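Data block below; observations after.
Here the complex is missing one protein chain, while the rest keep their positions.
Each chain carries a letter (A and B) given by its place in the written order, and its residues are counted from 1.
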Amino acid sequence: MNFWIIQGLNGLAFGSLLFILASGFSLIFGLMRIVNLSHGAYFMLGAYVGLSAIEAGANFWVAILLGGIAICVLGTLIERFVLRRLNGQPLAQVLVTLGIAFIIADACVWIWTGDPRPVPMPAELTGAFRVAQLAFPIYRLFVIGVAFALAAALWFLLERSRLGAMIRAGVDDLAMARAMGIRTSLLFSAVFCLGSALAGAGGVLAGPILSVYPGLDTDMLPLALVVVILGGVGSLLGAFVGSLIIGFIYSYGQALFPDLAYVILFLPMVLVLTLRPTGLFGRQAI
Amino acid sequence: MRTPTFNWVLWLLGLAALLALPWLVTSEYYINIASQIVIAAILALSLNLLIGFGGMISLGHAAYLGVSAYLAIYMTAHAGFGQLSGALIAIGSTTALAMLFGYLSLRASGLGFLMITLALGQILWGIAYRWASLTGGDNGLGGMKRPHPFGLDLTHPAIFYYFVLFFLGLALWCIARFIQSGLGQSLQGTRDQPRRMRALGYNVWLIQWLSFVFAGFWGAVAGLLYAYYHQFVSPQALHLTTSAETLLMVIAGGTGTLFGPVVGAALVVILKNVVSAYITRWLILLGAIFVAIVLFMPEGLLPGLAAWIHRLKECLHGDKKTTGVSAITKDRV
Partner (left out) sequence: MMRSSVLVSAAVATLLVSASLVEAADNGPLKVGFLTVRSGALAAGGRQMEEGLKLCIDEHHGEMAGRKIEVITADTAGQPAVTKTKAQELVERDGAQVLIGPLAAFEALAIDDYIRQTKTPIISPSAAAEDLTQRKLNPWFVRAVGTSAQPYHPFGEYAAKELHYKKIAIIADDFAFGHEIAAGFQRMFEQNGGKIVQKLWSPLNTAEYGTYITQIDPSVDAVFAAFAGGNGIKFLSEYKNYGMQKPVLGSMTTVDEGILKRMGDEALGVISAGWYSAATDTPTNKKFVAAMRKAYGADPGYYSVGAYMACQFLNNALEQVKSDTSNKEAFMKALRNVNITDSPYGPVKIDKYGQPILDITIRNVEKKDGRLQNVVIKTYPSVSQFWTYGAEEFLKSPVYSRDWTPAK
């Protein structure tokens, strides 16, 4: 029984991390049809920025903020000066993000030397929370809380705010949204900034668990892809449920079928895509 | 328009340069680099069949290179098969794998297709890594001996170069024939006008599937040559970065052209192996070149340069010709 509870919590915590990673990716994907293959690199770069901030004396919360802001700025610049030039050519945009991912990854080795480095955890969140025989890290409980709060905030933003209404209009029918006088260029920048910031801040937040190292980007990018494919494109609910499902598959799967550890995340993706190309919650095929 | 005689001269010159290469360079090192370019070019050509002519972006093309190389080495060096039977098993089984992967991937199109190919590639990588008793795990699989077909000593770099060059020529010829064939024409039709093709009664799925298998076959050939060249294979050959690099070759060189991928392969192989000796941060350079090509020469290096030359000639002769549109500039997602 303990096994199922503790691995369930593990899955929930990992799924939460994935949601923080994938929500921004899904947002950008949904509105702009850009498969941002730099998303993993943004995540890693954000973690490095946060780490440097902490080493320069900032506290953890400021570091998260700085990681988010830095990547928002970078993302917005890339969106304005690179992606926008390729407007209407989603494929070229995808490819350009691949090139940018190469550049960011190598630049990180250059600047931060390639040493694997943990992001220090805030002191008040270290240690384990104990109930009966179970022990679970407090920080992971905190990450689960953050993910649910983020999901609620994003839901509110998308469903209840004016910006959200514009984004939803854009996701559903871009031409129509334009015709109705929504300034899509500004909207795109805002969404790209938000999505990038989520990746950057998420990198810092995940840092104490994942640590930062060259290759973090390519480790995380396929996970974001899997979540979004499984959940469905541009669907917040899809990204949320997809993250949790992947989290559970990851924890139970690795424990129950250790021989499948390497493929456990990709088998469901192939299954879903071949059986239901729209993903679980998406309205359109990708 | 170009005059045929002029083209013949160009062809012969190009062929002569490629054939004379072992005499032009002074170190075997450069012959080996050329052999690697040729092998990478065959892989890129096969991927270009999907991307350039079929509009199907695959991020899992390393699968065919890796599986074929693993099979070739395992069969000949560890399972006791002869060189010929080993080669046939490697290419045959890999092509069969392409049939299966094609069946799965073509359930989706556009980005879905890209994702399935990526996932299938990751699964193969995981298997190669985990199934250590068969694949040697991360230590890889070695022990391959280069064959001696028709008494040719392939351990000699120049002879090996001619050997792979022959396959590149064969691949170019076959792919050129394929593109001009009915099937190739209809494949390009499905790329440009899938709905119309369907309405005209074409079996779009079958056309794409056959092309996918054909591409897988040439990927397998590249894998076999890769095994002969390196005499070693490890999970790296199946890794996502290998797929991404191959994609880069195709995009950089020029999708939908016959020779573009060859130029792209040369670019990537030279950057990675030669330029990296002089520029430590060669990966940044590779990324930057790639971004620049997509931004400023979206049709790829080769057509881009050709267009420039053409424009130059236009200025001289007042000749007019419109350049084609490449696959990646079209809204196909």
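In the analysis below, a contact is a pair of C-beta atoms (placed from the backbone, for glycine too) under 8 Å apart; a residue touches a chain by one contact, two chains touch by 3 or more.
What you are looking at is a predicted structure, and each value in this text was computed from that prediction instead of being measured.
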| item | value |
| --- | --- |
| Identified contact with the non-displayed chain, of B:Ala237, B:Ile251 or B:Ile293 | B:Ala237 |
| Touching residue (missing chain; options A:Tyr42, A:Phe60, A:Phe192 or A:Tyr250) | A:Tyr250 |
| Residue ranges of chain A at the interface with the undisplayed chain | 3, 6-7, 10, 13-14, 17, 106, 109, 113-118, 120-121, 126-128, 130, 135-140, 208-211, 213-215, 219-220, 223, 250-251, 254-255, 258, 261-262 |
| Where the unshown chain meets chain B, residue by residue | 2, 7, 10-11, 13-15, 17-18, 21, 24-30, 32-34, 36-37, 129-130, 132-133, 137-140, 142, 155, 230-232, 234, 236-237, 257-260, 262-263, 266, 270, 272-274, 276-277, 280-283, 302, 305-306, 309 |
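Note that only the chains that are shown with their structure count from here on.
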| item | value |
| --- | --- |
| Inter-centroid spacing, chain B versus chain A (mean Cα positions, whole Å) | 32 |
| Complex contact set, residues of chain A against chain B | 33, 35, 82, 85-86, 88-92, 94-96, 98-103, 105-107, 110, 218, 222, 225-226, 229, 259, 261-263, 266-267, 269-270, 273-275, 277, 285-286 |
| Chain A-touching residues of chain B, taken from the complex the two chains share | 57, 104, 107-112, 114-116, 118-120, 122-123, 125-127, 129-130, 240-241, 244, 247-248, 251, 281, 283-284, 286-288, 290-291, 294-295, 298, 327-333 |
